[in-house]
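Here the structure comes first, spelled out in structure tokens, and everything after it is commentary.
Note that one protein chain is taken out, while the other chains of the complex remain in position.
Here is chain A:
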Amino acid sequence: MATYQEFIQQNEDRDGVRFSWNLWPSSRLEATRLVVPVSCLFTPLKERPDLPPVQYEPVLCSRANCKAVLNPLCQVDYRAKIWACNFCFQRNPFPPSYAGISDVNQPAELMPQFSTIEYIVQRGPPNPLIFLYVVDTCLEEEDLQALKESLQMSLSLLPPNALVGLITFGRMVQVHELSCEGIAKSYVFRGTKELSSKQIQEMLGLTNPSASGPQGRPAAPQDPAVTCRFLQPVHKVDMNLTDLLGELQRDPWPVPQGKRPLRSTGIALSIAVGLLEGTFPNTGARVMMFMGGPPTQGPGMVVGDELKTPIRSWHDITKDNARHLKKATKYYDALANRAAVNGHSIDIYACALDQTGLLEMKCLSNLTGGHIAMGDSFNTSLFKQTFQRVFSKDHNGEFRMAFGGTLEVSTSRELKVSGAIGPCVSLNAKGPCISENEVGVGGTTQWKICSLSPSTTLVLYFEVVNQHNAPIPQGGRGAVQFVTQYQHSNTQRRIRVTTVARNWADAQSQIQHIESSFDQEASAVIMARLGVFRAESEEGPDVLRWLDRQLIRLCQKFGQFNKDDPTSFKLSESLSLYPQFMFHLRRSPFLQVFNNSPDECSYYRHHFVCQNLTQSLIMIQPILYSYSFHGPPEPVLLDSGSILPDRILLMDTFFQLVIYHGETIAQWRKAGYQEQPEYENFKHLLVAPVDDAQEILQTRFPMPRYIDTEHGGSQARFLLSKVNPSQTHNNLYSWGQVIQCSIHSSKRKLRTSFYVQ
């Protein structure tokens, strides 16, 4: 009999789904009493090297407001060739092509091991992928050179049939024509004048199809790839574009002393979005924006050009002293929504020593599934490798990026969908499964995810709608189906269908079973995403109070303790890590903003709401491993008590990898013992964490910072700021202490009520 741990892991491996509860409370009232809602993390394109796609269309339920896909939970009458939809109970005939099926000759989609299955479908001619580079030229010479080289390199990494385009900007915005012969031409726009999409298309000569028809005859429908001079196939223009990139100069407008360069990022992006809107709506496309500083001119400007006016800090924002914030955010929000509607994603690669305006621009990537990379300079390994990894390939040699995704969720009637949190926008699809209580992006059962990777993960929140004391639904199981349609990087259109079910349980009589089905890791991420979502619109302290209240309620429900005896408090194994996650979450940069700039915060939050469970957990509670002579590397508590003189610690926060050498180790290293042959084991010890860190460094996206430090080193602060600063080993995680530092002193009432129960 598999344990819940094994069950949870197997399900994640097969379906990319992790539920907060794996036994569902059968009534709404009981579900709310469980504190953590019935919800799941879902990775639509989880890598499944063992799953061969099938080359036919999925069979759909014929009921108009259902349209669920045939799946292993459906009842089938092989003799009559009829199947019953497990969501709406409609009986549907099989299509003629299924005439030969029987219970010994099942189609793949009915087999239990194909709870996740992928279909390759034909949906018209395949559309090429599109990459539109938008490049800031207000960079230092060294940075511009490094960026140019990276862009030239990327032409060799792009899919060969992809279309590519180039827009450069500084004070003006230039859209480059990529013809194969003759003199290179470009269209120049003023960086201050806002233009409508139609105006942009007119000025670029994209809206007059009759002009291309010869001699007054109506123009024959042309391949858009031919007519759009600004977006051309890589394999045709690679040489010209390489030269063009090589010849790019710094923005020629001189920057006076005490001023910032005039950067028209807002207009540049508006032209990029408008260009794609007019030429390739509803096709997979990626706008890749590279910027070396904040927008200082035109709509979307984030800061003025006077250096003596610094870019907004959290202090400015709380004091309502950020002049451009609201307007710029609104501007980029509108652009982001336009791009999302068309299925176009926007990446931001921001490399500068100061902030660049990620706070205002983050919606461009958050709503479209684009990437955000943040570095100090384009001439760093962090940027170069992160950028290279955008084009990484899987075991089949195919690109990991996917485009134009839509996700549709169906549920059995006892469940409704409250919403989703992740890199998506609502498709406003109405239906019977929608809950009135919106969480995240709600009011719909369909979302658009313009760009996806194998790690892109959404959190979906459900509501149990069964009334209290209503009988457990027949069959005893509730089901959810996820249907993801997308454009594969090889331009095929695919549909991936995942159908999962869990048993209903009566919370009154089976609370212990429900408790043991709790997935604390998934729940930590689920609650964390809720917290981060709230933090975007609520005051910071309110979010922390909310988080603390949820933790206390959960502990009250499931904790075992003796009244008035804090040290007697215990949680069962399925919940034992959860308080620690919440403790570290409330100290994390996602919810504690004051240690980081607004841009840094936006960067961290962006990655947090799109990563999968393992990576998200690392962000909440960094992993800490200890290396010593006393045995193999072992995980240790993220606590100051784990910092010892004769240990090396490897900490992974997702954004940083820290190798910290304890005091004695540092002294030995300084004395050079690792060079002596008789101390070869010390050499191995020093190398072990480096090797393990290397494995992470080789594959993680985005590339993390790498910090090698030691006791007393200034960089040791990265470790010291993350560990729980317990005073002694003996009262590690004493509950009195935890609750004390978790709750503001003004909320003494909460602490008292906890102990009284």
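Side notes on the structure shown:
Definition applied: a contact is a pair of C-beta atoms (placed from the backbone, for glycine too) under 8 Å apart; a residue touches a chain by one contact, two chains touch by 3 or more; residues count from 1.
The definition used in the following text is that contacts and distances are computed from a predicted model.
Going by its UniProt record, the hidden chain of the complex is named "Steroid receptor RNA activator 1" among "alpha-amylase", "Tax1-binding protein 3", "Steroid receptor RNA activator 1" or "Serine/threonine-protein phosphatase 2A 55 kDa regulatory subunit B".
Touch with the chain that is not drawn comes from one residue among A:52, A:93, A:112 or A:160, which is A:160. From the options A:235, A:315, A:430 or A:468, the residue with contact to the unseen chain in the full assembly is A:235. With the whole complex as reference, residues 49, 142, 149-150, 152-153, 155-157, 160, 180-181, 235, 238-239, 242, 246, 375-377, 379-385, 388-389, 392-395, 567, 569-571, 573, 576-577, 579-580, 614, 621, 623, 625-626, 629-638, 641-642, 644, 647, 650, 652, 656-657, 664, 667-669, 671, 673-674, 678-688, 690-692, 694-699, 703-708, 715, 729-730, 732-735 of chain A touch the missing chain.
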